[in-house]
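Written out below as structure tokens is the structure these notes cover.
One protein chain is absent from this view; the other protein chains keep their places.
== chain A ==
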Amino acid sequence: MAFIRRCLPLLIKGVNRIPLAKQEKSIHRWVAPTLMEFKRREKKQGGKIANPRNTFLEWNLEAELFAFGKRLGEDFDSSLLLQAFTDRSYVIKEEMKQKEMEFAVNMKDNRELSDEGMKFMDEYVQLYLEAVLPKFPKEGIISVKKHLLSENVLANISLHLGTKDIILAAEYPVDNYTLANTFKALVGALYQSSGEDKTANFVRDFVITQLQGQDVNEFWQIEDPWTMLTDLISKTGASIEPRLIGEVGKGTLLACYRVGLYIDKNMLSAGFGESISVAKDMAAREALKKLFGTEENMHPINFNLQIIPKDTSRSQHQIGSS
């Protein structure tokens, strides 16, 4: 009995050492191998395969076109809408097919519509920007417009309106050029079917609104802000005076200078930088933003102008400072 009593603690210790309920961290060791296997299989079949949506059983082009117009809240002429969605590459492909089968059906592609749409957008966006950014110079307006009507921006708009699946093109998925071209053609088709006012509102709602949350100054690269500022100021007869109003950490890596620009002892703007010339440049940029009415705290751009803005003379827009 005494022997057992002496051995009992040892026995219990031994039992404790054998883990009954195994505890481990739940690290999913299968994740990396699974992902690698997926990638290997994808590579083997030659990249991701995207089946054209219009080859599916559940596809009705007529219904899609009807819904497309309703989605945007516009009344498109149905034949014009179909024409806007027909890309040049598709027409070429179809004509080749028809030659083989020896019959001919005339198809119209969207080149004309797209040209017309682009022409309208070009004019309208310019007028609209001039109306909502009255003090912004012409070169700036042109560069903002260039951004808005660039292929990437238009393709993004086009994609998010659901044109990707409806476009009749030789390839699938369609590239950015085709997407942008289709959007231009849509604007052209709307112009022909609903007129100027509706098209203007359409362009405003889908193209101009892309400026929301963006800084318009970023689209216009000013090479030499100081020269531009002095030119503008000298036109009014005043002279501008840069003053060093702060310097910290001179001669160190973290040096910071602050330059203020003054007109008749009134501060126009201030800028900072790692050297005096950079600080002066930054101050000049700030001053230009103030003159152009595009400061960081500017009132948001109005996206609700109803009418087509008239082309007003740009003389008063040159400088509206002081």
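Methods note: a residue touches a chain if its C-beta (ideal position, glycine included) is under 8 Å from a C-beta of that chain, and two chains touch if they have at least 3 such contacts; residues count from 1.
We adopt the following convention: contacts and distances are computed from a predicted model.
Q: The complex lacks one chain in this depiction; which UniProt name from "B-like cyclin", "GPI transamidase component PIG-T", "Large ribosomal subunit protein mL43" or "Protein SEH1" does that chain carry?
A: Matching the unshown chain against "B-like cyclin", "GPI transamidase component PIG-T", "Large ribosomal subunit protein mL43" or "Protein SEH1" yields "Large ribosomal subunit protein mL43".
Q: Which of these touches the unseen chain: A:Pro33, A:Gly213, A:Gly237 or A:Gly251?
A: Among A:Pro33, A:Gly213, A:Gly237 or A:Gly251, only A:Gly213 touches the chain that is not shown.
Q: Among A:Lys70, A:Lys138 or A:Arg243, which residue is in touch with the absent chain?
A: Residue touching the chain left out of view: A:Lys70.
Q: What residue numbers in chain A mark contact with the hidden partner chain?
A: Residues of chain A in contact with the hidden chain: 26-28, 31, 57-58, 60, 63-64, 66-67, 70-73, 156-157, 159-162, 164, 204-206, 208-210, 212-214, 246, 248-249, 256, 258, 272, 296, 303.
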